[in-house]
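Data first, discussion second: the structure below is written as structure tokens.
Yeah, one chain of the complex is gone here, protein chain that is, but the others are all in their spots.
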Amino acid sequence: MILIAAISLGVIGAISAAFLYAASKKFEVYEDPRIAEVQEALPAANCGGCGFPGCSGFANACVKADELDNLYCPVGGAEVMSEVAKILGKEVTTAEPMVAVVRCNGNCNARPRNNTYDGARTCAIASTLYGGETGCSYGCHGFGDCVSVCNFDAIHIHPETGLPEVIEDKCTACGACVKACPKNIIELRKKGPKSRRIFVSCINKDKGAVAKKACNNACIGCGKCVKECAFEAITLENNLAYIDYTKCRLCRKCVAVCPTGAIHELNFPPKKEPAAETKVKEETIQ
Amino acid sequence: MENKLYVSPSPHIHGGDSIKKNMYGVLIALIPAFLVSLYYFGLGALIVTLVSVASCVCFEYLIQKFMMKKEPTIYDGSAILTGLLLAFNLPSNLPVWIILIGALAAIGIGKMPFGGLGNNILNPALVGRVFLLISFPAQMTTWPVPEVMSMHYTDAQTGATVLSMLKGGTENLPSYMNMLWGDMGGSLGEVGAIALILGLIFMLVRKIITWHIPVAILGTVLVFTGIMHSVNPTVYANPLIHLLSGGLLLGAIFMATDYVTSPMSKSGMIVYGIGIGVLTTVIRLFGSYPEGMSFAILIMNALTPLINSYMKPKHFGGK
Partner (left out) sequence: MLKTFRIGGIHPPENKLSAGKKITPLALPQQVIVPLSQHIGAPATAVVKKGDLVKVGTLLAQATGFVSANIHSSVSGKVNKIDNALDASGYRRMAIYIDVEGDEWEESIDRSETIVKTTSLTAEEIIKRVAEAGIVGLGGATFPTQVKLTPPPGNKAEILIINAAECEPFLTSDHMLMMEKGEEVLIGTSLLMKAIHVTKAVIGIENNKKDAIAHLQKLAVEYKGIEIQPLKTQYPQGGEKQLIDSIIRRQVKSGALPISEGAVVQNVGTAFAVYEAVIKNKPLIERVVTVTGKEVANPSNFLVRLGTPITELIEAAGGLPPRTGKIIGGGPMMGKALVNTEVPVTKGSSGILILSEKEAVRKPMENCIRCAKCVSACPMGLNPTQLMTATEFTQWDLAEKNHITDCIECGSCSYTCPANRPLLDHIRYGKGKVMGIIRARKS
């Protein structure tokens, strides 16, 4: 009895093994072993920030590409890319570290709500419906589409301002929030030396008076900053100033002249005057 | 303007239907059957029902509060319903500790691990029942004999159900009148055919369920057992006995029609109903268990996602 059981089990096992072996041979897909190696080196965040579907897609592209010029993993940064280059024996690419920047500073005090949104609470749906809860149709909805797409827990809606806030240390500049924001408020900008940077925290293209009425902190397109800038880094278009981060030398003159406080400076040491000090604090909160 | 206007995408009005209304509607539909069980099983029915409902609600509350860390939603009535349906599937002499295990299985295995109401794959009350049936076969298959306004609980006199009598041949069955009113052995909610049908009518009128699932199940069982009966009347009982005995009506009206675990399209509901009917009949006639309703429903529950993906609603302008 035991013998029959043992034999039949053995035979079934042998047949299955043979079948599995044949199948694995027949359906085998050859994969460059370096793809797995590269993938191993990648951060496995699968954020899509590189423009490929997930880390394996990026690894595949890296192996196939002749040069690594247009391939960059924003999450891993230069460190990971040099490792990838080492595995593949290719030239290393360097890119300036970037960070996501929220270009809206219409907090609850500056931008009073004039209606209450009662639909599905996503920015995407709200913005296909209408301009938003405030008079500014360019500003942040604050429903956190950027928060829900972030894989790194690097962006949060600040409970007091109602605006998203980027945690610089966690932000990998993968760009997911930039794509998710239906208002195109979030921009990837150069992180800057010691994370210092200056940017216009507003994208309102309305005329000055209209913009000001909707939001106290709006850029009104007065052009003072453009005149003040010695490096031609600031352009004014459609009543809106924009600072080109490749040209900006971080002199902070524009910040001082902006009448509405729409130009923000981040991570600068406090100035000597006590007034300026409180201002910087305010900025960091926002 | 003083007050802020609300803004939302259309539509701007709502029909006023709610989960609560539907759940309590089903509970109301179950009242006649509950009264019948009180009449025939007395104290036992009352104790089993109270324990089952209370423990289901408690378990749901505790799991939501301490394990899922979110606001408990016991007021939507779904846990009460699970508890009541579980009780309806139990014999009225079941000891309290077994009921507690059943309630824990229903809520803790059948419902909450999937994310609570709306996400479970299997009917929680049936998960509880089948769990008990497999774990405690002796206690789960000794049925008290109906005794008007009985004051007995675990000490009730027991006997066989119609279906277990059928396994031994088609003699000594109760009369149709007794079966219609519920004067027969069985789990406490399944005996009163008329009461269950009253519940069905109530739910159809209130548009809580549609006719598709119950009709498909009952029709299939009638046809299938009818064919078998005409082939060999001495071995296979006549279809009416099958219709009125066991958990068929309770299952077809209240268990299989559970929103969460049944298909969404009308055609899917029919397929699902036929599946349950066929499986039930096969288990009853050829299986070793006398009753197959719970297994049939659970199996078709598991197939529901598949049915949903193949049986689409009739598309406007489609074939």
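The first chain written gets the first letter, and so on, giving A and B; residue counts start at 1 in each chain.
Keep this in mind: contacts are C-beta pairs under 8 Å (C-beta built on N, C-alpha and C of every residue); 3 or more make two chains touch, one makes a residue touch a chain.
Because the structure is a prediction, the values reported are computed rather than measured.
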#### Entry: Hidden partner chain, touching residue among B:Gly116, B:Pro174, B:Gly273 or B:Gly292
B:Gly116
### Sole residue of B:Val7, B:Val36, B:Ile80 or B:Leu279 that reaches the chain not shown, by the stated touch rule
B:Val7
### Query
With respect to the chain omitted from the figure, which of A:Ala61, A:Leu88 or A:Ala124 is a touching residue?
A:Ala124
### Query
If the hidden chain were put back, which of A:Ser82, A:Ser137 or A:Asn216 would touch it?
A:Ser137
## Note on the structure
Listed in rising order, the chain A residues that touch the chain left out are 114-115, 118-120, 122, 124-125, 128-132, 135, 137, 206, 210
#### Entry: Where the missing chain touches chain B, by residue
1, 3, 5-15, 17-19, 21-22, 73, 76, 115-119, 210, 259-266, 308, 312-318
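Heads up, the rule we're going with is that only the chains that are shown with their structure count from here on.
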### Query
Tell me, which parts of chain B touch chain A in their complex?
4-9
### Query
Across the complex, what residues on chain A touch chain B?
113-120, 125, 129-130, 133
